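Up next is chain A:
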Amino acid sequence: MSKGNPKMVKRFSKPIIFVHWLNAAAFFVLYISALPMYTEYFDWLYAVFGGPAGARLVHRIAAIFFVLPVVIILLADPKGFFFWIKQIMSWKKHDFAFFKEFPKEFFGGHANIPKQDFYNAGEKVNSILTILTAAMLICSGFVMWFPQFFPQAAVMWAYPIHNIGLGLSAAVVIGHIYLSVGHPGSKASLRGMTKGDVPEEYAKAHHGRWYDELKDAEKKDDKRIG
Partner candidate 1 sequence: MEMNVTRRQFLKLSGAVAATLAVVELGFNENEAKAKANSFKIAGLKPTPTICPYCAVGCGILVYSKDNTVVYTEGDPDHPINEGALCSKGTTVRQVYTSDRRQEKPMYRAAGSSKWEEVEWDWALDKVAQKMKETRDRTFQTMENGVTVNKTEAIACMGGAALDNEETYLLSKLMRAGMGLTYIEHQARI
Partner candidate 2 sequence: MAAEYLKFVDVTKCDGCRACMVACKNWNDLPPEYEEFQGSIQSHEQLTAHTWNVLTFNEQETTNGGFEWLFRHQSCLHCVQAGCEKACPEDAISHTKFGSVVVDADKCVGCGYCVQGCQFNVISLATYKDKRGKEYRKAQKCTLCTDRLEQGLQPACVTACHTDCLIYDEREAVLSEANSRLLQVKDRFPNANIYNPQGIKGTTTVYLLADKPSVYGLPENPKVALSQVVWKDYAQPIGKAMLGVTTMAVIGAVISNSIAKVKNGDKGVDHHE
Partner candidate 3 sequence: MTNHWNDLQHTDCAMIIGANPAENHPISFKWLLKAKGKGGKIISVDPRYTRTSQQADIYGSLRSGSDIAFMGGLINYMLEKELYHKEYVIAYTNASFIVDEKYSFEDGLFNSYDEAKRSYDKTSWAFKKDEEGKILKDLTLEDPRCVFQLMKKHYSRYDVETVIGVTGTDKKTYLEIAKTFGATGKPGKSGTILYAMGATQHTVGTQNVRIYAMLQLLLGNVGMPGGGVNALRGESNVQGSTDFGLLYHNVNGYMEVPTASPEEATYKGFLEKNTPKSGYWRNKPKFYTSMLKAYYGNNATAQNEFGYQYMPKLTPKKDYSHMRLFDAMYAGELEGLLMFGTNPVVGGPNAGKEKEALSKLKWMVAVDLWETETSAFWQEGAGSKPADIQTEVFFLPACASFEKEGSITNSGRWMQYRWQAIQPKGESKADLEIIHLLALRLKELYQNSTKPADTPIKAMSWDYGHGNHPDIDLVCREINGYDMNTKKQISLFANLKDDGSTCSGNWIYCGFYTEEGNLSKRRDHTDEGMGNFLNWSWAWPANRRILGNRASCNPSGQPWSKDKTVVYWDAAKRLWVGNDVADFPKDRAPDIEGGTDAFFMLPTGKGGLFAGVNEGPFPEHYEPYENPVSNVFSNIQLNPAVKYGLEEMNAKGEAKDFPIVATTYRISEHWQSGAMTRNQPWLSELASHMFIEMSEELAKEKGIKNKDKVIVTSARGKVEAYALVTKRFKPHKLKEKTVHQIGMPWHFGYKGIVTGETANRLTPHIGDANTTIPEYKAFLCDVRRA
């Protein structure tokens, strides 16, 4: 951002930002408190929680905060929520084309990515996987928390499902974080989830179709005003 103040465009509403981070924080705590049980390389983490019982308690508190965002966003910004859902369900040619070019960009090469929507195809996949894995984790987690209300077979199935959910979601989240924080090309996107706006240049480069829509809308507005 060495070029002084670029022009900014609004991207996410405050409630969306809030629940995103709440969700992220809860996930992070859930993830950390689950890791020592998931693999022996992280057994040292038990000490951090004061033993397995502590980890279990933290995990369960975090689980509640993990489920909360859905409720909050439905109350605070239902429009934004349904927009998101609608967006991620819409798949067009340019979305599929995204994946052909993405790896080049990912590994720092030169990519020729077609113009993307408000959510680019990568983000759409991320969202879908997030919803799916969250559903897996929440449902199976509930069964595991209250095994006495479910048949033994159901409880036994909950373990692999929770497990697969964790594997998938961890993979998704790691990729997601890297792309939004670590990857040099996507850094600007982080600002969308913190301040709520992104540089126009970034919107143009990464979400071309959305940028075009924005520009179209501006023109319309200009006309009306004019």
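Convention: a residue touches a chain if its C-beta (ideal position, glycine included) is under 8 Å from a C-beta of that chain, and two chains touch if they have at least 3 such contacts; residues count from 1.
Quick note on selection: all candidates are chains of the complex that A comes from, given by their letters.
This one's a predicted model, so the numbers in the text were calculated from it and none came from an experiment.
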item: Candidate touching chain A in this complex, from 1, 2 or 3; value: 2
item: Touch list for chain A against partner candidate 2, complex; value: 1, 3, 6, 36-40, 46, 50-53, 55-56, 106-109, 147, 152-153, 155-157, 159-160, 163-164, 166-168, 170-171, 174-175, 178, 182-188, 199, 201-202, 205-206
